[in-house]
Structures are given as C-alpha cells and as structure tokens.
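What follows is a short report on a single structure.
Every protein chain except one is present and positioned as in the full complex.
Per-chain numbering from 1; labels A, B and C assigned in written order.
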Amino acid sequence: MEERLEEILDHAIENGRGMTALGKTATYIPELGHVNKEYLGVCVCTGDGTYYESGDSDIRFTIQSISKVISLAVALERCGFQKTFDRVGMEPSGDSFDSLVRLDLASDHPSNPMINSGAIAVASHLSCEISFERMLAFTRKLCMDDEIILDEKVYHSEMGHISRNKAIAYLLESKGILENGVEESLDLYVRMCSLCVTARSLAGFGLILASDGINPLTGERLLSSKVVQTVKSIMLTCGMYDGSGRFAVEVGVPSKSGVGGGILSVVDKRMGIGIFGPALDSKGNSIAGQYVLRELSDKMRLHMFADHVPEY
Amino acid sequence: MEERLEEILDHAIENGRGMTALGKTATYIPELGHVNKEYLGVCVCTGDGTYYESGDSDIRFTIQSISKVISLAVALERCGFQKTFDRVGMEPSGDSFDSLVRLDLASDHPSNPMINSGAIAVASHLSCEISFERMLAFTRKLCMDDEIILDEKVYHSEMGHISRNKAIAYLLESKGILENGVEESLDLYVRMCSLCVTARSLAGFGLILASDGINPLTGERLLSSKVVQTVKSIMLTCGMYDGSGRFAVEVGVPSKSGVGGGILSVVDKRMGIGIFGPALDSKGNSIAGQYVLRELSDKMRLHMFADHVPEY
Amino acid sequence: MEERLEEILDHAIENGRGMTALGKTATYIPELGHVNKEYLGVCVCTGDGTYYESGDSDIRFTIQSISKVISLAVALERCGFQKTFDRVGMEPSGDSFDSLVRLDLASDHPSNPMINSGAIAVASHLSCEISFERMLAFTRKLCMDDEIILDEKVYHSEMGHISRNKAIAYLLESKGILENGVEESLDLYVRMCSLCVTARSLAGFGLILASDGINPLTGERLLSSKVVQTVKSIMLTCGMYDGSGRFAVEVGVPSKSGVGGGILSVVDKRMGIGIFGPALDSKGNSIAGQYVLRELSDKMRLHMFADHVPEY
Partner (left out) sequence: MEERLEEILDHAIENGRGMTALGKTATYIPELGHVNKEYLGVCVCTGDGTYYESGDSDIRFTIQSISKVISLAVALERCGFQKTFDRVGMEPSGDSFDSLVRLDLASDHPSNPMINSGAIAVASHLSCEISFERMLAFTRKLCMDDEIILDEKVYHSEMGHISRNKAIAYLLESKGILENGVEESLDLYVRMCSLCVTARSLAGFGLILASDGINPLTGERLLSSKVVQTVKSIMLTCGMYDGSGRFAVEVGVPSKSGVGGGILSVVDKRMGIGIFGPALDSKGNSIAGQYVLRELSDKMRLHMFADHVPEY
C-alpha cells in the first residue's frame, strides 16, 4: 500500500515536469524570479504522521500567500470571529489577488482574507495582538518543522517593492479598516510571506488541518475545531485566487497557493499535501503543482465529492 | 433516532419563523410578490428514501434558479464537459446574479452557470439538444415527483418582464456565446424557472445528488458520477449567489437557492434537504431558509468539514 | 484668400493620406469593412455659403453616429430639455461607445446622448414623436443636401448584427428609460445611422450649427439658439467617444465622429467642416480625418481658445 502511494507520487511528478515549461516564476522581486522554474516536488503526510515524498520536496522556498491561512487561523483564535469578520468578508471576489477595484467601488471591507487586501486587514488586526516571533514559533508548530526561518533577502526585497500593497493598505486605512498603522500592518504581513518552508512543511500543516487542528503525533490541539472548519471552507472557495472555482471542481480539496510556488492542500480526515513548483500560471498558481494535484485527486479519489473513497 | 430528526426539524422551523419578517418576497413579477412571505417549510430525505418534514413542505412554488442545477447537469450529460465549459466558466463572480458588468468588461464568457448569464448560455446550448417536455419529464425523475408542472401564470409573467434577461442574452449573442436564438434560449430558460416544486421535491433531488446520481429506491442511475461531482462543486462555490462564500463557511453543504424561496441542499452520501421560505434577503436567498439550514448543519453536523459525523 | 484656404485643404489632405494606412475600417458589418480605407476628403463651408473641398469630398458614406447630433437636436426641440435630460445625462463617460458597464453598475440613465446607450434612449423618445420620413426630410435641410437617402444595404446589415445594441436597449428598458418598444426605438436609431452623406453634406450641417441654427443662405431658422448651444457643448465634451478630451485640447472645435469615417466639425460663427476618412483608430474615430482637422486648426487658428483669430 505505502509503496503504491509512493508510485503514484513519482508518476505524478514525472508527468508534471513537462508542465513547468508552460509557467513563469513570479518576477515582482528578483529573488523570486531567479528561482529555477523546473523545480517540482510533492509531499503527502498521512494520518499516522508518515511522510511520502517525490521530487524537490526538501527545497526551501517562501511561503508567500499560504501564510494567509496561518494568519487567518490565529486571528480567529485571538481576536474572535466577530471582530475578524467585521473587517473582512468571506466571499470569493472574482478578481485577481491584488485588485483594488471592488474595494474602492462598492465595498466597505475586503472580499475575503485570501486576497491581499483581506490578508493585510487581518495582519493589521493581528499585529496588535501578537509578535512576529510568536507567529514564527506557532508556524513551526503548525508545520511540524523547526527549521522555518525568515528569508531576510526576500523580506527586504518585498519591502523594497511594496508600492501596490501600500496602496491597498492606505485604501484600507482610509476606510477605517486597519487596526494598526500601515507600516506595522505591512511589516507583519510581509514577514509572514517571507517564511521559508518546504513541500514537507506544508504537508505537515495540511495534516493538522485535516485532523481537526490536532497534531496526531502528540495529540496536542493547536487550533479549535471551529477555526479549522472555517479556514478549510474559505480555502475551498477562495484559496486558489480567481482559479478557486475550477480547482474546486477539478481537484476538490481545500487548498491555498502562494506565488513562491507552494500549494497547501487538505484532504479532510485523511492527509495533508504540500507542493513546490515555482512555475506559475497567469493567476499566480503553480502550474505543474495543480497538475500533480489533479492527478493525485483522480487516482486516490481525494475529491470532497468523490463517489467512493478507497483506503490508503 | 427518527423521532429525534423530526424534533430537530420542528425546532428549526419554529425558530426560523421569526426570521421571515426580516425578508421580502421577490417583486419583479406580481406572481412572486403576492406569495405569503410567512411560509416556511423543510423536508429531509435520507439515504433509505424516508422523508422527514416540518412546516410548509407541501406548498408548491416555482423552482426559479434551482433549475440551473438541472440544466447544467443535463447539458454536461448531453453536450459534454468541453463544449459546456467553453461557453461558461466555473468561477464565483463576486457580483449579483443578474450583473452584466463582468461579462461586458473583461470576459469572453459568463463566470459560472449559477448566475443568469451563465444559465442562459447553458439553456441556449441545451435548447438545441432537448425539448422542454423531456426536460420536464427528467426533472420529475430527478425530484421523484410526478406532479411537477409548468406554472403558466408565472411563465407568462416572467416572459412579460424579461428585459434584463434579454439584455443579458443579446450581450451573450454579441459575444458569439449563444448556440440558439435569443427567443428560443430564453424560452427554455424561463420555462425551467417556472416549474412548480415543493420542499419535498427538492429533498428528493438532493438525495439523488447525495447518492452519486443514483435513485437509491430503484437503483437507477440518472446522472453520471462525474456530472454529479461537478455540479455539487459548483453549487458549493457559486450556488447561493454572492452569499456563497459565507454559506460555505456557516452551513458547508452544496446548495442552490431560487428567488421563489426554495433552497436545494445536498449532504453528500447522507441526505437531501429541501427548503421553502419565500422571504428573501438582499442577495435573493431565503432568509429563514438559511437560518434553518444553519441550525440543521450545527445540530446534525452536516458541514462538509465537521469534525465528526454522527449517524442518523 | 479663397485660394489660400484651398491650398490649406489640399496640403492637409496630402499629408493626411499617409495616415490612412494606420487605421482600419469598421468591421462589425461587411458593408463597412469593404469600403476603401484610402479615401480621404474634406469640405469647408464658410459663412457666406461657399464650399471649399479637397480629396474624396463627394463620396457617399453612412453618417452613423453623427446622426446622434441630429436626433438630439430634434429631441430637444420636440420633447423639450427637461424630458430629454431626464432620460440621458450630459457627462463624458470615459468608456467606449458601446459599453454597458457604467449603465449597469451605477447609473439610472446613460451618461450622455453621444454614446450608443444615450442615443438609443433619445431615439426611443423621438420615435414616439416623429416619423423617420420627417427625420430624413429634416436631415436634408440641416445638411443642405437633397440627395441624402437611406442606404438599404447598410440598414439591413446593421439590423442583422444588432445584438449588442439590443442588449443595450433591453437594459435601458429594464431600467424604465425607453419611451417606445425596443424594436421601434432601434429601428429609428439604425435608420438614422444608415443615412448616406458626403463630407460636403456635413460641412453644410456644420455651418448651420456655426450660424446659431440658421441657414445663412435662406435666413431660415432650423434650430433654436438654445438647442444649438447645447448640442455644440455636448459635441465638445463627448463627440469623439473616449478621445473627446484629447481632441478638445488638440483641435478645439465641437465635433462628432461616426464609424463610417465621417467627422462633423463646427467652428463657431465661422464655418462648418465635413470629413470623410473611413480608416479608424482604436476608439472608432477617423484616423486621417483627425490629422486633417489638427492641421486645419493649427493653420487657420480654429481652436476655440486660439490666441487670435485671423480672417478668411
């Protein structure tokens, strides 16, 4: 059985490698643009804590938007549902992740916490409640990976190319949505985006979300049931930017992508999956990573509405 | 146990009645505006085909947008995935159900088949392949309800107040998306919206979607697995108009609402639920119906990401 | 002096011919697409009724959107300012001429009568008050050209490719802005667009607008002062689609373009100018025609804010 899962992973990576040529690495900062776009790795962490890996699953890369899941979860724990969702909605926006249009046009708050505007609002709130150091420590626990550190180069580079996010933050401030100053809000936001993870770290985090917020190895509860349920629901409708709808149809597992090339996927009650594939499609999602997830979903019947679910 | 389910339903209806005063019936045609907005009913159909009901579950009302689920399913069966999704996307739009903006601005096809523009594109395609009479016959089978008929009054009234949908249809035609003429496309679209169902019919339809497209009483397969999986995924991300995201968080079951006051909900592998509550919120969803579903989801742990699932 | 004006025209046409290669004829109906895009003609009609011409000034072409000026003027005369501007605004929209976005998003009426939505609203109103035959007769008087007729081929072709304008008309109907049915409104709108004029006809019309609505040869008043003043003001801010602002800076005379390649320009109290040049820029304005007008404006100091005005 275990062997078979490893074969499935190897096969998916092998097939996926051909897709990397069709994507592009993120280029808004040089540090992301210089990454080898042929990297592709996957890691699965099953309910008993066993890791299955294939390809470049141990390469470190910046977590980028996947950190939005962590920040949302911590905000819900610390600040409560009411306060958090007073400042950010739960609706897919239909727009690209860094759009200002809907916020300016019609809305008194960002559409959801998985787009930049929503995540900056969450980070602002969070930055009043908790230090970055504690967020880092908690991220390590969630990912069961003590080697996660801040990538100083990426952090400084992002801070040096932050005009658009500053525009978003000041627009939020003008609407009275920020809890903290623009600088403090963006500093936490960018630090969280600049954490270095591997596909393996993401698989671990995915397993904890699949296990109702409990570390199945230690039995420690890291997040409450309601927070985990909420976070998975929002990942499902909003986690893959403006490609979330198609992804829900084709793969059907709550996921969150980042422009560093990572994807975090949660197969509820079964496993966590981490992907690294820095060649992105036009919406900012790992192009080969999505291919790998489609293949895994088909073969292992991971889709939330799969007709029957085999044992692994 | 069965008794307990009936108690849960009675309790939810009782609590929900207080919400009906906060909503409004649809008023774009007089036939909908005149409906008693205090109606509220629920029906659950469990895996063995047993129906549990409370409140106004036998009142007939027009299915309206819930027919979009049927049309999409039949289009996928008849015309195939490729042809169908060439004409309509799978992304939540973030806009209200009858918006023209995104279609005009940026897109070469409607965002998804659950908003008017997408459903008209689907109906256009479908109207080349199948007659309304056969669609009606199939709807009866899907709902396990032979008494479903066309409400002629509503049909004619809708046809007499169709300017906005005509605007949408001609915009689609100008973009080369319609397969059939505007009149033919809209005729099928409006006829499907004007079918008379009950909460009980919707519960039956829900059960068939929960049962992988198979009528669990007869064993007959009505829809293929892949179509059912696709339809449930799209209901989850797009089925409650621009309230779909919040509904996925709070209730967490694939659902589709109609401005007639109906909601179809699918608890995968467990049950179908039908709601009738014509008092609508500002997004066009039954206000008390949503309340009832939240209560049922909480009490019976129906959420797709509920931490554990009790037996019923 | 007269000689000098003719030289200026010849020179402008000569220079402008090089520009025709940079534009494209309108292609939404075959009849417009087949026109020779190298045509370029200009005609000036001065205050004493003398015509000066150069290039293809006697070729007939369809007036298209320039008819919006005639319809607006007649609507203001017949239906009054209040009624007309209840249904259509006076603001430049910033959008392309056939956009639905602003009308759907935010507005209860079209931005102005020079874009399709506004002109259809005006035509609807007008079609309740006056027959096309009388509109044609009046157009002949305004243009001092008895040979203006309906181009039947273009009329039928436009009616056969009218989806987008039907979308606009039905959206207007859904907002309660149309005075007459969609078919009747569009029929008058399209007939007016399909009238055949020459650069010479437009120069004549321009002179009448420059002369406060009076035919300077006969002394007959065709339009009231207030209507003429209003029409010229709206031509200035909205007449060249979403290129009106730049045109007001660079040429500085009230003008209206049509996708048939015509431009009507009014040099207040001095002359009318007609242009024919069917090669269009991306906004739908004659590309060489605009060049010719820039050159004439510079050389003859036609700009409304020119520092001093020479005699011709």
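Assume a residue touches a chain if its C-beta (ideal position, glycine included) is under 8 Å from a C-beta of that chain, and two chains touch if they have at least 3 such contacts.
Because the structure is predicted, anything quoted here is derived from the model rather than measured.
**Q** Relative to the complete complex, which of the depicted chains are touched by the chain excluded from display?
**A** Hidden chain, whole complex, touched shown chains: A, C.
**Q** One chain is left out of this view; which of C:Gly89, C:Gly206 or C:Pro278 touches it in the full complex?
**A** Considering all chains, including the one not shown, the answer is C:Gly89.
**Q** Can you say which of C:Ala21, C:Ile149, C:Leu217 or C:Ala306 touches the chain missing from this structure?
**A** The one listed residue touching the chain not shown is C:Ala306.
**Q** So which of A:Asp86, A:Glu129 or A:Glu173 would be touching the chain we can't see?
**A** Candidates A:Asp86, A:Glu129 or A:Glu173; residue touching the omitted chain: A:Glu173.
**Q** Which one touches the absent chain: C:Gly41, C:Gly204 or C:Gly252?
**A** C:Gly252
**Q** Considering the whole complex rather than only what is displayed, give the residues of chain A touching the chain that is not shown.
**A** Its contact residues with the unshown chain are 99-101, 104-105, 163-164, 166-171, 173-174, 182.
**Q** Which residues does chain C use to touch the chain missing from this display?
**A** Here the touching residues of chain C are 89-95, 102, 111-112, 212, 225, 228-230, 232-234, 236-238, 242-246, 248-249, 252, 254, 268, 303-307.
Methods note: only the chains that are shown with their structure count from here on.
**Q** Compute the distance, rounded to whole Å, between the mean C-alpha positions of chain A and chain B.
**A** Those two chain centres are 31 Å apart.
**Q** Between chain A and chain C, tell me the centre distance in angstrom, where each centre is the average of that chain's C-alpha atoms.
**A** For chain A versus chain C, the centre distance works out to 55 Å.
**Q** Can you list every residue of chain B that touches 2 or more other chains, as numbers and ranges?
**A** none
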